[in-house]
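The complex appears here minus one protein chain, its other protein chains still in place.
Order of writing sets the chain letters: A and B. Residues in each chain are counted from 1.
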Amino acid sequence: MDQRVDNGPQNKFLRNAWYPFAWEEEIGDGPFGRTILSTPIVVFRDAAGALAAIGGRCPHRFAPLRLGKVIEGRLECAYHGLMFDGAGRCVANPHDDIVPKTGVPVYPLQQRYGLIWLWMGEPERADPGLLPSFPSFEDPDFETIHGTIQGEGHYELYSDNIMDLSHAAYLHSGLAAPIFVIGQRRFEQDGDRVWTKISHPNDHVSDFIGAICDVTGRKQDQWVDVRWEPPAAMLLDADLAEPGQPRRTAVPSAHIFSPENETSTFYFWMVGWRRRDIPGFAETMRGGFVHAFENEDKPMILEQSRLMAGEDFWALGPVLLRGDAGGVRARRTLARLIREEQAGTASGVPRNADAEATAAAALSTIGA
Amino acid sequence: MDQRVDNGPQNKFLRNAWYPFAWEEEIGDGPFGRTILSTPIVVFRDAAGALAAIGGRCPHRFAPLRLGKVIEGRLECAYHGLMFDGAGRCVANPHDDIVPKTGVPVYPLQQRYGLIWLWMGEPERADPGLLPSFPSFEDPDFETIHGTIQGEGHYELYSDNIMDLSHAAYLHSGLAAPIFVIGQRRFEQDGDRVWTKISHPNDHVSDFIGAICDVTGRKQDQWVDVRWEPPAAMLLDADLAEPGQPRRTAVPSAHIFSPENETSTFYFWMVGWRRRDIPGFAETMRGGFVHAFENEDKPMILEQSRLMAGEDFWALGPVLLRGDAGGVRARRTLARLIREEQAGTASGVPRNADAEATAAAALSTIGA
Partner (left out) sequence: MDQRVDNGPQNKFLRNAWYPFAWEEEIGDGPFGRTILSTPIVVFRDAAGALAAIGGRCPHRFAPLRLGKVIEGRLECAYHGLMFDGAGRCVANPHDDIVPKTGVPVYPLQQRYGLIWLWMGEPERADPGLLPSFPSFEDPDFETIHGTIQGEGHYELYSDNIMDLSHAAYLHSGLAAPIFVIGQRRFEQDGDRVWTKISHPNDHVSDFIGAICDVTGRKQDQWVDVRWEPPAAMLLDADLAEPGQPRRTAVPSAHIFSPENETSTFYFWMVGWRRRDIPGFAETMRGGFVHAFENEDKPMILEQSRLMAGEDFWALGPVLLRGDAGGVRARRTLARLIREEQAGTASGVPRNADAEATAAAALSTIGA
């Protein structure tokens, strides 16, 4: 029933984790298919009306189930008509007297923040309590927008991009602000979570943040905290205060990455701000954020990925700056978790001990 | 003279067999080039006016002979002017006093049913008697149409598609009819030929077959026989009868596949029906068949191929239904013939004994 016939290079991913798969509004009456972790998956609404995620490849002739039809909560393969229920079981065979004892994998599914999250590992370990927490996105005081980008490049390059926001001053002209270059930085780790924290008192904010928070022209005390948790979920809280006043969340955003495969990433993003009820405001803000993600981050990471030419990040001997400490801790944490997960079935020896040593040495050099 | 310098992965193909290469009308005054079995080939009209098929890569500088000129029945290379006759021999060298003792392979060629067939193995074994027989396509009582499609995917996926017509009820809405789902199925094998036979008495036919045979609204006794012969030539006879009356051929079709390479296939098709002499009828019918092949079969096989991600069909452990018995027998027959052919020069041990065992076990399970 739970045969995993998928033949991608999956052992490089952390499997026992929640990954965003799609936004709820992407799911219509029919099946919705997408590949994450090199695994084709299809989501549809089952007989009970609940969303179900099952393997996207029919076990009969390997046809894509995403082309099928949902009939009374069962998914019918578009090629020869085998039907599957929301648990992945084959429940109808129009051709023979017997229904074959077969099926496709089922993936535990949770819905939160408008996102559909899938657990890609052992189903019995799927704990909704492990979903990342983005409280502002459940807080009615915030107006929020969200979207998806698909880009070339390993998902850890996308995580690095958020963990080191110093790039904002160079890559995002609309977001350029002193805090990203001269702000005070701090890096923290608590278990498997890593924080990059920047603070900067009594200075100008970026033009875009000024507009979104209605503080244009007014100096602010500023904080930007980025919280990473494995495999690739980041909360980025940009907080402001009138100088000397108490800090409060101004522009929270979430940046969550699901690998399509080793060289392609789905980027699920959410941005919020304190509700101001200005007509058209959300669409204007959406334009600004989409521009930064699509036209500035995405082409940079694409070229970065191509210049790495398939080599391991550490094997290329990156020169590390102090601002890399957060991203490097996140990379090390994820590498350890993948090693530990694989050690359950295979050996626990890291596959690239030399590169690991390089990383550790580099990190101690930068004092992270 | 018969040096085969081609460097593709040819050892996976059955070489001693006839493969369709092109339709006669595709050959004009100049050379016509195409690659089948990963082998570039060029066809042109030789000095005697006969079609000749020779290797498509000049032995001098590996230029494509398809770009050359036919001059008095000899093919002149477009790069440096070496000339080749219909036997593949280099017969002129404009630059030196001597003509190099060289050439390209020559492929025995037959013309039948408007198709140009090439023998891709040892020339001395090329027997026109081994060409597949499609009698309706030489019968003046039938009006016929034909065409070519190029599609992504291994050619055996295309054969499977024809050997299990149960897909018609799901993939081809215009061809959907009860016979494909509830018809009585039988599988037969006679030497290297395999038949899938379906019969269904006194019921409605598909809308499209109704229109083509002028039986719309009238129940018919129905038969669909598919005959496979290696490597990938299928005759599909759709026969009808007024209930209780003698059966006769209604819509014969041929589906013949030549691998361009391991992941791309040329699909040569012919369809016929009893001549009714209605102006424009053939073009209307052509539209219907081309739609089914191009817009329904081809995208499905493309996605199926991609989901298989280069893996061997058996290695993926397909779940087999009773309707697969014909296709599986065809696969087993072709695998045996390729093994036997290669055993002439190499060892006769199958390269994937495990997968073969899986296939045999699967077939015994479904009683095929």
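General observations
Keep in mind that, in the parts below, a residue touches a chain if its C-beta (ideal position, glycine included) is under 8 Å from a C-beta of that chain, and two chains touch if they have at least 3 such contacts.
Every value quoted in this text rests on a predicted model; they were computed, and no experiment measured them.
Among B:28, B:94 or B:287, only B:94 touches the chain left out of the display.
The chain that is not drawn here is touched, among residues B:40, B:88 or B:183, by B:40. Which of A:48, A:98 or A:319 touches the hidden chain is settled by the complete complex: it is A:319.
Residues 3, 5, 7-8, 40, 56-57, 59-64, 67, 76-82, 90, 93-96, 100, 102 are the ones on subunit B that touch the missing chain.
Not every partner is drawn; the one left out touches subunit A at residues 160, 164, 166-167, 169-171, 181, 300, 303-304, 307-309, 311, 316-324.
By our rule, only the chains that are shown with their structure count from here on.
Think of subunit A turning onto subunit B: fitted on CA atoms, that turn is 120 degrees, to the nearest 5.
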